[in-house]
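Sharing a structure, written as structure tokens. Questions coming.
Removed from the display is one protein chain of the complex; every other protein chain stays in position.
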Amino acid sequence: MIEDSPPIVRIEKITKVFPENNVRAADSVSLELYPGEVRSLVGENGAGKSTIMHILSGNLAPNSGSIRLNERRVRFSSPGDAILEGIVMVHQHPPLIPDFRVWESLFLGIEPTRFGFIDRRTCIATLERICEQYGLSFDPRARVADLAASQLHLAAIAGALLRKPRVLILDEPTAPCTDPEVETIFSVIRAAARKGVAVVLITHKIREVMRISDTITVMRNGRVVTTVHAAETDGSAVSAAIMGVERPAGPKASTKNETATGSREDTGQPSAIGAHPRLSVESLSLTVNRREVLRDISFTVGAGEVFGVTGIRENGLEFLEDVLAGLIAPTRGRMCIDGVPIARYSPREFRRHGISYVPTDRIFRGASLDSSVTENLILNRRHRLGFAGVFDRDTVRGFAGSLMNRFDIVGHAHGPLRTLSGGNIQKVILSRELAHPGPIVVFSEPSWGLDVRSRDMMYAEIHRLRADGHAIVLISVDIDEVLELADRVGVMYAATMIRTLTGSDRSRKKIGELMLGLADRTTGGILR
Amino acid sequence: MIAPKQQRHATATGIALSAAVIATVVLLIIGSDRPTAALTAFFLGPFSNPYYFGNMLAEAGLLVLTGLGVCLAFRAGVFNLGGEGQTYAAATASAAVVLVMPAAPGGVGIAAAFLVGIAIGGTLGAFSGVFKWLTDTDELITSFLISAAAIPIVDYLIIGPWNDPASNLLTTRRVAEQFRLLRILPPSYLHVGVFGAIALSVFMLFYLFRTVSGYELRLCGLNRNFARYGGVPVGMYIVGPMAASGAFHGLAGTTAVLGIHHAALVGFTGGLGWNGIAVALIARTHPLGVIPAALVFAYLNAGAKAAMLHTTFTFELGTIIQAVIFFLITATNIGPQLLGPRLTGAILTRRTRRSKQSEATNDL
Partner (left out) sequence: MKINTRIAASTLLAAAFFFVTAPFVSSLGKTEITDEETFSIAVFVPGVVEGSPTYEMLVDGVRRAAADSANVSVRVVEGGFNQAQWIQSLTSLAATGEYDLIVSSNPSLPEIADEVSQSFPDQNFLILDGFLEGNPRMRTVMFNQREQAFLSGYFAGLVTTGGMANSRASARVGLLAGQEYPIMNDVIRPAFELGLRSVASDGIVEFRVLGNWFDAGRATELANSMIDGGVDVILTIAGGGNQGVIAAAREKGAYVLWFDSPGYDEAPGIVIGSTIVRLDDAAYERTIDAIDGRLEYGRAEILGVADGFVDFDDTHREYDRHVPESIRTRHKQMVERLRTGDLVLDMIIR
């Protein structure tokens, strides 16, 4: 924290109104960034965090206001302009080109040349030096498409560092990452800050915010609410500022997350284990491209039970999700609903059997961005909103309106889904699946991209479903989430479900060890 | 408020149409010994007498039908490039049907001709759909290839076994009087079929936007993964729209025979398929938009034909207009989709973002 030195960036009264939906995403925002600080920008979805950083990085043009860099007024008409001034942003979904090699993708636009040709050797060497310097590990020669989501993110961060930033903006850098990967990113952030770079972190994860930041700026409804030193506050205070509620009593109360977890354990509700299972998965195996991605997986979920599945991505979670959704038929094994095996693996058949499903991939699988909000909402009920295959417009309107009301979705019912904020898009998807849930509900990463308020609402919905006697499968890489919601937790490691933990066994430490493959030795084999 | 995407589309359409008009005007000025007369004929010719006017509307009617066929496929996210062959084969088949039953009552013959036309067009389209569904073969390629194979076969039938021995033209015999669609504006070719075309546009609008099936079809077009996730039988919406698209082309073919030509001549439906694609794209695949788009297209074509009488060109002006429109419209509309969202998508968004920015920066 070097506030005595002059700020490197001074954002003055920036306002941005999106003409598409007339939303005032940034409302006279002023902000100063100092060299060598780690700044967290927190707030609910649509609070204006991303907007203001997109303006700073040249991705968006403001309606009014100005940016000063070292007290010199600058205007960026493209991200390229901002990069030239040393302001680099790493996006939540890094736009890397799938068919390119990693190094080609990262050097795009700044390629060193020799005799007019791209100097491949220098590129790779530079990239390897950066990786070594910051403790990053990925293969610069790999194809982008072959990298895991989290590795892609690390690569994108390396790409940002190549551009010698003075201000480094990271948008949700830890979202797809597991604990060790989060540590890597944190060490990169610290290393950058030590070199005098101002690092801005946009994130929802309060626990991480408290650990890494020097200062925290809280935004709400397009305005800056407060900027505080991390050392002088605590998670619950930040949380309260984000939510716009009064600070709870007690200076060092635990974060919302921890409170919830605690209460869950305290109540210790009798779970439905041993009761008649609604969904049973029996010896499921799946081979894709001659690689065994799921091996002999079995579990059951009873009515009124939440079965959590966690693990590090790339260990089979994605494929388990696809099988549970009916998108891929297993190579061996079967799924039974109320003891009756499912004959055909197709989403249509699964829907008919009453399996509701919230996918990880909200954008390409869970929603149609170019369809209207209404058309996204009616998907599951389309056959009941009219007569003889013809929609009744009033029924459709009423149905969509009631969902938007109930789930507090802000947007125009007939506008394209694309024009809604990320959080509202999530809510559209969740409301659709939860409006008339089947007896079995599969959630995959239910809180991804949700702000604190929406996430709590989400959790409340899952609790309600559980209380109503639905059988729920919860797939999540977030251990805290699984611990909070699940009665039993299956941990995936290397294509197998190596352990299923119940009751007091479900500790953060134990799960962490299992998913990293550390537990086999200590427990003396795989238990189920 | 127009979303940027629509705006871009509208601009592209405007550019394509104006470029075609400008190219024509330049050619007319260069190539005509009476440029003023040629230009007058180009712009006003289609209205100068009932014959031109009626023919223009008759052509627009056919383009509405093929345009609707293309729309339906595009809306479902599949591409039917086989319109030429589908139209031609269906038209010739329906001519053959009424020729083998010359004594049948008018209504029976007309119904049979339309049924056969729809069946032939639909079958040709459905092939590509089935291939795509079962083997994931690109329907873009197969529909084009099937069509390209069908055309010489139909040529052969018209020149060979079905040829009219009494005519010096490459044509079948003429269909009997009672099978011809009623002419509205003689001596032009305008016939009652155009009302059918308009009715079908309205029906298509209803189907796409008011029915569950239309909703599912559009979902498949916008996000097939999402449709599949929602339990929509996506395979059905590959085969179905391709077949229906072919059926619309078949309908246009039959209408061309019974309403306009009254016989099948070699190459007589040429251009209906390709121009249908241009019409659908100008209309932004909106069923009602197809009507003005077809009118504009037919107007430019009719103008070019009228102007041809005033030039000393040795080539078809209409073909040039069609080519310019088709090239520019498809380049701006299908190009990005064909190349996939990977690269072009990124480039396009970057470009619009930048242009959006430069607009906004001026306000600072």
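Note that the chains are named A and B in the order they appear, and that numbering of residues resets to 1 at the start of each chain.
Here is the rule we use: a contact is a pair of C-beta atoms (placed from the backbone, for glycine too) under 8 Å apart; a residue touches a chain by one contact, two chains touch by 3 or more.
Keep in mind the model is a prediction, meaning the values are calculated, not measured.
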{"item": "Contact partner of the left-out chain, one of B:Ala104, B:Ala119 or B:Leu170", "value": "B:Leu170"}
{"item": "Listed residues A:Ser213, A:Ser280 or A:Ser372, member touching the removed chain", "value": "A:Ser372"}
{"item": "Touching residue (missing chain; options B:Leu28, B:Leu200, B:Ala306 or B:Ile325)", "value": "B:Ala306"}
{"item": "Touching residues on chain B - with respect to the absent chain", "value": "37, 40-41, 44-45, 47-53, 55, 57, 155-156, 159, 163, 165-171, 186-187, 189, 205, 209-210, 261, 265-270, 283-284, 286, 288-289, 291-292, 295-296, 305-306, 308-309, 312-314, 316"}
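In this section, only the chains that are shown with their structure count from here on.
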{"item": "For chain A paired with chain B, centre-to-centre distance based on mean C-alpha positions, whole Å", "value": "45"}
{"item": "Residues of chain A defined as touching chain B within the complex", "value": "19-20, 58-66, 75, 77-78, 95, 97-99, 325, 327, 347-348, 350-352, 357, 359, 361, 364-371, 375, 378-380, 382-383, 386, 389-391, 393, 416, 419"}
{"item": "For the chain B and chain A complex, residues of the former touching the latter", "value": "1, 3, 210-213, 215-216, 218-219, 222-223, 225-233, 342-343, 346, 350, 353-354, 356-361, 363-364"}
